[in-house]
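Here is the structure we will look at.
And now, subunit A:
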Amino acid sequence: MSAVKALKEERVVAEHEGRQITIIPRYCKGCEICVKLCPQSVLEIKDFKVHVARIQDCTECMLCEIRCPDFAIEIAGKGKKGKS
Partner candidate 1 sequence: MAFNYDKYMRPGKLPHIWCPGCAHGIVMKSIIRALDRVGLDKDRTVIVSGIGCASRMPGYVDFNTLHTTHGRSLAFATGVKMADPSLNVICVAGDGDSLAIGGNHFIHACRRNIDITMIVFNNNIYGMTGGQFSPTTPHGKLASTTPYGNPDYAFDVAELSMGAGATYVSRGTVYHAIPLERQIADGITHKGFSVIDALCTCPTTYGRRNKLGSPIDMILWFKDNTVGLKAAQKLSPEELEGKILTGVFRNDIKPEYCEEYQKIIEMAQGAVAGG
Partner candidate 2 sequence: MKGKEVFFQGNEACAEGALYAGCRFFGGYPITPSTEIAEILSNRLPKIGGAFIQMEDEIAAMASIIGASLVGKKSLTATSGPGMSLKLENLGFACITEVPCVIVNVMRGGPSTGLPTGPGQSDVMQAKWGTHGDHPAVVLAPASVQEIFNETVRAFNLAERLRTPVILLTDEIIGHMREKIVIPEEGVLEIWDRSRPDCSPEEFLPYDTSKGIVPPMADFGSGYRHHVTGLNHDASGFPTNKPSLVQPEEERLMAKVTENLDIIEKYEHLKKDGAKVGIVAYGSSARSAKAAIKQAEEEGIPVDFVRPITLWPYPTEPTLEMAGKVDVIIVPEMNLGQMIDEVQRCILGKARVIGVNRVDGDPITPENILEKIREVV
């Protein structure tokens, strides 16, 4: 199960079995690049900002992080690809 908590009000962190997806809502411009790139449909847009909907499906492929133009997503995991 994922737990969501806010750090310094700026970083919204989703966690699941050692994996973290951090969203910085203030940086996100809601362009949907990450949402559309994610092969596992982990991300969604809600109220014009990206939102982690299914962290358990994330494979840490980094497609979203590398191509988020707004520095709004960070993925931290076990450092290996594939479902953990």
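Some notes on this structure:
Going forward, a contact is a pair of C-beta atoms (placed from the backbone, for glycine too) under 8 Å apart; a residue touches a chain by one contact, two chains touch by 3 or more; residues count from 1.
If you want to know what made the cut, all candidates are chains of the complex that A comes from, given by their letters.
Note that the structure is a prediction, hence the values are computed from the model and not measured.
Every option in 1 or 2 comes from this complex, but the candidate touching subunit A is 1. For subunit A in complex with candidate 1, the touching residues are 22, 26-27, 29-33, 36-37, 65-71, 74-77, 79.
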